[in-house]
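Only a portion of the chains appears, each positioned as in the full assembly.
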Amino acid sequence: MSRIGFVGLGIMGGPMAANLVRAGHRVAGYNRGPAKVERLVAAGGVGASSVAEAVRDAEFVFTMLPDSPDVEAVVLGEDGVLAHAAPGTLLVDCSTIRPDVARRVAEAAAARGVRALDAPVSGGEPKAVDGTLSIMVGGEAEAFAAAREVLGAVGTTVVHVGASGAGQTVKAANQLVVAGTIGLVAEALVFLEAHGVDTEAGLTVLGGGLAGSTVLDAKGRKMREREFAPGFRLELHHKDLGIVQSAAREAGLSIPLGGLVAQLVAAAVAQGDGTLDHSALLRQITRLNGRD
Amino acid sequence: MSRIGFVGLGIMGGPMAANLVRAGHRVAGYNRGPAKVERLVAAGGVGASSVAEAVRDAEFVFTMLPDSPDVEAVVLGEDGVLAHAAPGTLLVDCSTIRPDVARRVAEAAAARGVRALDAPVSGGEPKAVDGTLSIMVGGEAEAFAAAREVLGAVGTTVVHVGASGAGQTVKAANQLVVAGTIGLVAEALVFLEAHGVDTEAGLTVLGGGLAGSTVLDAKGRKMREREFAPGFRLELHHKDLGIVQSAAREAGLSIPLGGLVAQLVAAAVAQGDGTLDHSALLRQITRLNGRD
C-alpha cells in the first residue's frame, strides 16, 4: 500500500485513479470543480481540496493534464506540486506534453529532492478503465523501478524507454504513426468507395494482409459508417502533432509524412471537426474529393 | 481434382503452383526457361513447354506475372492464353496490374467464352509457401464461386470484393497503405534514434498501442537492425504505386499521403535501393536526415 496524490481526474485520470484505489493504495485526488473529486471518493478514494492537500504526505504524485502549460502551472506553479511535495516523493506525469518541458519539470523536481518520471499513456478511455494502458516511461532507472508496481495497476505494457523526456518522445512518435495511419486508411477507403468496391469486404482483406493495423481494427468499421463520437478528439491530436513538429525541428529532423499529416489534421480542425474522434480525419479526405 | 494450367512460376507463382499440386490438382506449369518448370515437376506437377501446352485441356488457368504488359502479352498475345483456352475455361490472374487492364483482359476473355477473375494476393513469399495468402478477387460472383475451392489451396482469406478490376483496386489500396505505413514507421524510428531513445523498447510500446500494425510486427525489428534482404522488392512497390497514382487520377481522386509516399519511394529507387526489401524505405528517411 502506497500513499498517492492524483491531480487531474478527467476522462483518463479519473479511471486511472480509481484503478489505483482498487489496487489497495490510498489515493488523495484533486481536480478543479468538486464533481470529479466526488466520483473518486465514491470509488473509495480521498477528496483533496487543493494540489497542496493532494500532495502532502504522498509517496507518489500522479498528474494527468491536457497540455504543457497545464503541467507547468500545476507542477512548477506557486502553489503547485513541487511547492508542497516532500523530498523523496516520486512524481509520475502521465500527461502528453513537450519532451523539453518534461525535462525541465524533472530538473526542477530534482532541485527540490523530488524524483520525476514522464509516463504518457496510450490506449484511450477503454484501456484506462480496464487498467490495460501502454505506458512509455522516461526518467532514471531507479525511479522507474520504484514506480513499476503502482504503474502496474493502470497499465499492462509498462516500458522504460530512456532518460527524462524519452517517454514523451516515444509518445510523440506514437501520435505521428497513429495520425498517419488514420490518414492512410482514410485515403484507402475513399479510393475504394470512388471505385465502387464493396468496402466491407475490402477492409476485411486489407486487415488480413500487410496493410493490417490496430487503427484498422479499432476504427475501420466506424470510419466506413461515419461514426465519429470521441474517443480521442482530433483537436488534441492536432496539439500532439504540434509537439511532434517542434521535437523534430529541435532535433534537426525532416519527417515529410509526419509534416503532411499534420497539415491535413490542421485543415480538419480549421473546418470545425476538432471535437470529433481523430478518425474523423476521414471527413477531411472525403471533402478534398468533393464526396461529402 | 481439377486440371489447372499455371503460367509464371517465380517467387510467388512457384510455391502457389506447388500448393495446388499438393491439394490434389493436376497442374501443368509453364515458365520462360526450364529451371522453374523442373522445380514444379519435382513437386509433382506437369511440365509444359509453351503457354499453349499449359492451357490446353485446363479447366482453370492461373497467371502470376510481374506487370500489366506481361499479362497483356501472355493472355492477349498471338500465341497466348486466350488463343488456346477452350470456351468455359476460368482464367485466374494473380498478378498485380492496373485495374483497367484487368477489365480489358476480362472483356477479351468473355469474347472468347472464357471467364476471368483478377485475384491479386497479399502476404509475400512466406504466405505463398504456406498457402495462407490473402486473395482479393474481382469478377462475376458465379466465377468466384467456381474458383473458390482451388483458391482455398493457396490462400486463407479469399474475398470477393466486386466486379472485374475490383481485386486490383483493392490491391492498389493495399499497396498505398503498406507503403505509407512503412514510411511512418521509418520516420518514427529515425525520430526515436535522433532523440537517443532505446528503440527496441520504443517499438515495443508503439506496437502495444494504437500505433500497432502488421508492418511494425513483421518488419519493425529488421528495420531497427537494417536487414533489408527481400522479401518484396522496393522497385515492385514503386511500380504498384504507379498503378495507385493512375487509378486515383482516372477516378479524379486526391490522395495526398499516397502521393507523397510515392515520391519518397521513387527517390529510394532513384538512389539505388530498388532491389532491397520495401522496408528499406527507411534508408531514404535516414538519408534525408543525414544519418546514414
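Just so it is clear, A and B label the chains in written order, and each chain counts residues from 1 on its own.
What we mean here is this: contacts are C-beta pairs under 8 Å (C-beta built on N, C-alpha and C of every residue); 3 or more make two chains touch, one makes a residue touch a chain.
Note that the structure is a prediction, hence the values are computed from the model and not measured.
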Total copies in the full complex, given that 2 are placed here: 4
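We adopt the following convention: only the chains that are shown with their structure count from here on.
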Centroid distance [mean C-alpha coordinates] between chain B and chain A, Å: 37
Contacting residues of chain B [partner chain A, same complex]: 99, 122-124, 134-136, 156-157, 159-163, 165-166, 169-170, 172-174, 176-178, 180-181, 183-185, 187-188, 190-192, 194-198, 201-202, 204-206, 208-215, 218, 244, 247-248, 251-258, 260-261, 264, 285, 288-289
